[in-house]
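As you look at this complex, bear in mind that one protein chain is not there, while each of the others sits in place.
Right, subunit A next:
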Amino acid sequence: MTAVIRRLAQAIVVLWAAFTLSFVILYLLPGDAVLTKLGSADGGINASPEQIAQVRAEYGVDDPVLVQYGKRLWAALHGDFGRSIATGDDATHQVLSALPPTLAVSGFALVLAVVFGGGIAVLGTYTRARWLSHLLLSLPPLGISLPSFWVGLLLIQVFSFQLGLLPALGSTGFASLVLPSVTLALPTGAIIGQVLAKSLRTQLAQPYVEIVRAKGASRRRVHFGHALRNAALPALTLVGVVAGNLLAGSVITETVFSRDGVGRVTAAAVSVQDIPVVQAVIVLAAFFFVTLNLVVDLLYPVLDPRLARVPGELTRRERSHA
């Protein structure tokens, strides 16, 4: 229980660090979104100093840095990252409303990555046909080396323009989900497949596997009943890391496939230095990353009893020492 509380505290520290770091970088960097805004609104930089001062006060950027930081942090704790400088909307709302389509693509991509990456690894190490094993296990390195924007364009070319099976653009309906998800899943699934295959091979060479075989166990039992669960741990760690990357990857796929979503919002906000929106995105991304890894951490002891040390209970080894 204390371990869970400790992990939660760590997660909160990571979120705070993400907020602070993004504040430092975004607010202290040169460049002025207020000037950008006034400039774009009036078609030229001819706003009077009074106007500039008024807008500055409105956005609270004329306070000393520490006061700004304190105010921002307090507001952020209440889910308020300020107003978008570009559109004037609530930044949090803007980001959250763009979230569902992104989550749909990322979630679907994660499912595809785990199912196909894991499937290739399991089948590639299970099959006794050498050619098939070689073929399957050469797929992950290939998948990793293909750039995802290029894969996206290729998929559109083939499945939309030539075969006309799936829509190339847009964000309506399940069909529009397929191509971006596949694009996003490819590198992720490839990494999962590669790590799981490696880890399965290591496990299958362990002495305990020989004992299972000496019991008269079938190949299937050895593979699925024993090796897979031991091999899953490194792959699970990886899922936590790459799932966070799916969110980052959405910037590229959403641009390539012209989909609505957090990726597009991010790209737009960065290009006009819309700091509140960018910061909301950063903290949101950190939140997902931290949550996923927290879940992964809590799953470890379920998979491996050696990691589930009940405090207060001595292990056998310690007892024999004591």
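Throughout what follows, a residue touches a chain if its C-beta (ideal position, glycine included) is under 8 Å from a C-beta of that chain, and two chains touch if they have at least 3 such contacts; residues count from 1.
Keep in mind that, in the parts below, contacts and distances are computed from a predicted model.
Peer 1: Hey, which one's the missing chain according to UniProt: "Carbon-monoxide dehydrogenase small subunit", "Electron transfer flavoprotein subunit beta", "Peptide/nickel transport system ATP-binding protein" or "ABC transporter"?
Peer 2: For the chain missing from the view, the UniProt record says "Peptide/nickel transport system ATP-binding protein".
Peer 1: In the full complex, which of A:I144, A:A217 or A:V270 touches the chain missing from this view?
Peer 2: Of the candidates A:I144, A:A217 or A:V270, A:A217 is in touch with the missing chain.
Peer 1: Pick from A:H78, A:R130 or A:R306: which residue touches the chain that isn't shown?
Peer 2: From the options A:H78, A:R130 or A:R306, the contact with the absent chain belongs to A:R306.
Peer 1: Considering the entire assembly, which residues of subunit A contact the chain that has been omitted?
Peer 2: Touch with the absent chain occurs at residues 206-208, 210-219, 221, 225-226, 229-230, 303-306, 309, 311-318, 320-322.
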